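Working notes for the structure below.
After this line comes chain A, so read on.
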Amino acid sequence: MSINLKRSNAPVFWLLFGAGGMLSALVGPVLVFITGIGVPLGLLLPENTLSYTHVHALAHSWIGALFLFAVVALFFWHAGHRIYHSLHDLGLHPGAGAKLVCYGVPLLATLIAVYALASMGYS
Partner candidate 1 sequence: MNTPAGNGRRPYMRSMQGWWRRNTFYVEYMIHEATALFVAAYAVVLLVGLVRLSQGQAAWNAWLAALRSPGSVVFHVLVLAAISYHAWTWFQIMPRTLPPVMLKGKRLSAAAITRSGLAAAAIVTLMVFFLVRGLWA
Partner candidate 2 sequence: MEIYAADVAIVGAGGAGLRAAIAVAEADPALRIALISKVYPMRSHTVAAEGGSAAVVQSQDSLDYHFNDTVGGGDWLCEQDVVEYFVAHCPEEMVQLEHWGCPWSRKPDGHVNVRAFGGMKIERTWFAADKTGFHMLHTLFQTSIKYPSIRRFDEHFCIDLVDADGRVQGIVAIEIRSGRFILVKAKAVIIATGGAGRVFRENTNGGIVTGDGMALAYRHGVALRDMEFMQYHPTCMPGTGLLFTEACRGEGGFLLNKDGYRYLQDYGLGPAQDKPRNKYMELGPRDRLSQAFWYEQQKGRTLSGPYGAYVDLDLRHLGKARLLERLPQIYEMAETFMGIDPAKQPIPVRPAVHYTMGGITVDGRCATSLPGLYAVGECASVGIHGANRLGSNSLAELCVFGKLAGTEAASFAKSAPSGDTKSLVARAAASQQRIEELLKNSDGSERIATLRKEMAQSMEEGCGIYRLAGSMQATCDKLMELRQRFRNIKVEDKSRVWNSNWLMAIELGYQLEVAQAIAHSAINRKESRGAHQRLDGYEKRDDVNYLKHSLAYFNADAAPRIEYGAVKITKSQPGIRAYGAAGDAAGH
């Protein structure tokens, strides 16, 4: 047997996966409810909860922007990593292409999120 002692790069992706997993476990359900169910149906939440003024103000603040960025980017990284491993689990032997997609999409999403937030400026 030859044990491959080449250092794995997985820590980068694993940490992003873990952070996203923890964040989505903590705030995922409530965010989905707010944006996807509560506000659209006016359920438990006033209709103007997600008004442009409110949300833009949130995105305009450092802390709010950071939160939005973390949620969007880390959710992507979490999902991408898990999907990549699931392809392996299903015996699809993901090659470089799959890896590119599973980690490239989160990277792209991260950049877009940064761009979108930056374009709004900070107060």
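Annotations
Keep this in mind: contacts are C-beta pairs under 8 Å (C-beta built on N, C-alpha and C of every residue); 3 or more make two chains touch, one makes a residue touch a chain; residues count from 1.
Picked so that all candidates are chains of the complex that A comes from, given by their letters.
As the structure is a prediction and not an experimental result, all values here were calculated from the model.
What touches chain A in this complex, out of the candidates 1 or 2, is 1. Touching candidate 1 in their complex are the following residues of chain A: 20-22, 24-37, 39-41, 44-46, 48-52, 54-56, 59, 68, 71-72, 75-76, 78-80, 82-83, 85-86, 89-91, 109, 112-113, 115-117, 119-120.
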